[in-house]
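And now, subunit A:
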Amino acid sequence: MIMVNLILILLVGGLLAMISERFGKNVPRIVALGIVLIDLVYLLSQLSGMSDLTQLQAPIPSDPGTWLMHFKAEWIPAFGISLELALDGISLLMVTLTLVLGAIAVSASWTDIKIRRGFFEANLLWTLAGVLGVFMALDLFLFFLFWEVMLIPMYFMIAIWGHENRGYAAMKFFIFTQVSGLLMLISILALVSVNQSATGQWSFSYFDLLGTPMSEKVAHWLMLGFFIAFVVKLPAFPFHTWLPDAHTQAPTAGSVILAGILLKTGAYGLIRFAVPLFPEAAMDFSYVAMALGAAGIIYGAILAFGQTDFKRLIAYSSVSHMGFVLLGVYAWNELALQGAVMQMVAHGFSTAALFMIAGALQERLHTRELREMGGLWQHMPRMGAVAMFFVLASLGLPGLGNFVAEFLVLLGLFQVDPWMTAVAALGLIAGAVYSLMLMQRSFHGEPNPKLTEMGLVDFGTREMITMVVMMLALIGLGIYPQPLLDMAQPVLQSLLEVTP
Partner candidate 1 sequence: MDGLNIPLNHVLLVSSLLFVIGLLGLMIRRNIIFILMSLEVMLNAAALAFVGAGAHWGQPDGQVVFMLILTVAAAEVAVGLGLVLQIQRRFKTLDMDHANRMGG
Partner candidate 2 sequence: MRELIWLIPLIPLLSSVTLMLSSGKFPRLLIGLLGVGSVGSAALLTLALGLDFMANPEVLQLTLWTWMQVGSFAPGVAFYFDGLTLVMMSVITGVGFLIHLFSTEFMEDDVSYARYFAYLNMFVAAMLVLVMADNLLLLYLGWEGVGVCSYLLVGFWYQNSANGQAARKAFIVTRIGDTAMALGLLLLFTELGTLNIQSMVGAANESWQVGDTLPLIACLLLLGGAVGKSAQLPLHTWLPDAMAGPTPVSALIHAATMVTAGVYLIARTHGLFLLAPTAMLVVAIIGITTSLIAAFTALMQSDIKRILAYSTISQIGYMFLALGVGAWTAGIFHLMTHAFFKALLFLGSGAIIHCLHHEHNIFKMGGLRSKMPVTFWSFMIGSAALAALPMTSGFFSKDQILLEAYQFPDIGPWLWFAGLCGALLTAMYSFRLVFVVFFGQVKTKPDKDTGWRMALPLSVLCGLSLVGGYFIIPVESVFPMSTGTHPAHWVEYVSISVPLVGLLLAYLIFQSGQLRVDGLVNSAIGKIMRQFWLSGWGIDWLYERLFVRPYYAFASLLKAEPVDAVYGLVVTFNEALNGWLSQSQTGRMRWYITSMVAGLVVLVAVALQLSPEAI
């Protein structure tokens, strides 16, 4: 029931936020922040009652009883569809990340939303609810439902509150996700019917569908359906082109959620579904997937370097960073998977922070164009220092979370394919090139005289608190990632046993 409550709080909270606009223009954001924090506190309070989280036992994928939490209620029994939610170490990490970044996202759009604030906050909360559902649903039908639920409010956020080219970006985002989602739906239905013909039972439950016997060819096609849905979301080269538009045009909170959380649903899907449901097919396919990952790292980095739009540059850097996740998942050993999970969390923070900085700049300068910036450090030293920190995090400075993630991925990958590792490692160089260029063009360099007249305001207390939370998180992940690794370890171990 805890998991249902988590989702319900956000869904109902969205309605509340919408209604609360009647009581004042600034009420919805307070309500939204309150709701997310309540949800977070609720989750943590429920967890604190449980046994030591760092001593988790390995959940057996086919036995829901070994999971941290499990909830099942009938929904459409005729087709074996149920409301089945479950939580293990990885989902728990992702759920926590979602709620933390959710609160940060509310804070990120504290002042820049001018119209229909109630509906905005409602969409934000509903997206979060959808994401939580995705991270917890283990009935494939329900999973698909949540997959769509998180998409539609996000579409509204981009289409209504986005920047100058929002209509195009929102539509592109919607079509890419929708088409790939349909492929996944087809795969789900086919998988269920294959399972039905083998067992005589209709079931959408993950636990029943694991280990469904099927011919090699069928497995390949079904796996591909899942794979495409997830790598479009991730996004991996060459399915990434929706991302720069969507991230650039979305309002700050939208970018934060998109980059920080929504992309991770793709990675989560790969780890949870695409590989374990079709282990042999996925392993046969791993070289293609890894090649796409390596290509994404390089391609994203080169394109990031070519951008002159602050947000677009960060968007491409996400493509590059998510390449590491894809590599980590398909290298499929403990080191690489830990790296991938770590990257999901660390990238969530570093990119969310960079998008917030971009949003703050846009609010102050009314432009995202790097060519019109320069020397901003002089006007806003606090923001400059914070930006420097996150830029360094994003280029993989040891001591911060992203380095641990990337190094573990590379270490795991090296055992599988040294040459691919060498290619991926080039991304470290290219990453430094675009990251430092971003810093140079915005905060360093000669101060633009036009900017001096604008009377720029440095980060205030609210923004600094948000930033410091993320900085501490990244430092923590960078020098002592063990709690996180321990939480993911049993899950990964049992997943590794599923595959040959």
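Regarding candidate selection, all candidates are chains of the complex that A comes from, given by their letters.
What to note about this one:
Quick note on the criterion: contacts are C-beta pairs under 8 Å (C-beta built on N, C-alpha and C of every residue); 3 or more make two chains touch, one makes a residue touch a chain; residues count from 1.
Treat the numbers as computed from the prediction; the structure is a model and nothing was measured.
By the touch rule above, subunit A in this complex touches candidate 2 out of 1 or 2.
Residues 237-238, 240-241, 244, 299, 302-303, 305-307, 334-335, 338, 375, 377-378, 381-382, 385, 388, 392, 397-399, 403-404, 407-408, 410-411, 414-415, 418, 421-422, 425-426, 428-429, 432-433, 436-437, 440, 443-447, 479-482, 485, 489 of subunit A are the ones touching candidate 2 in the complex.
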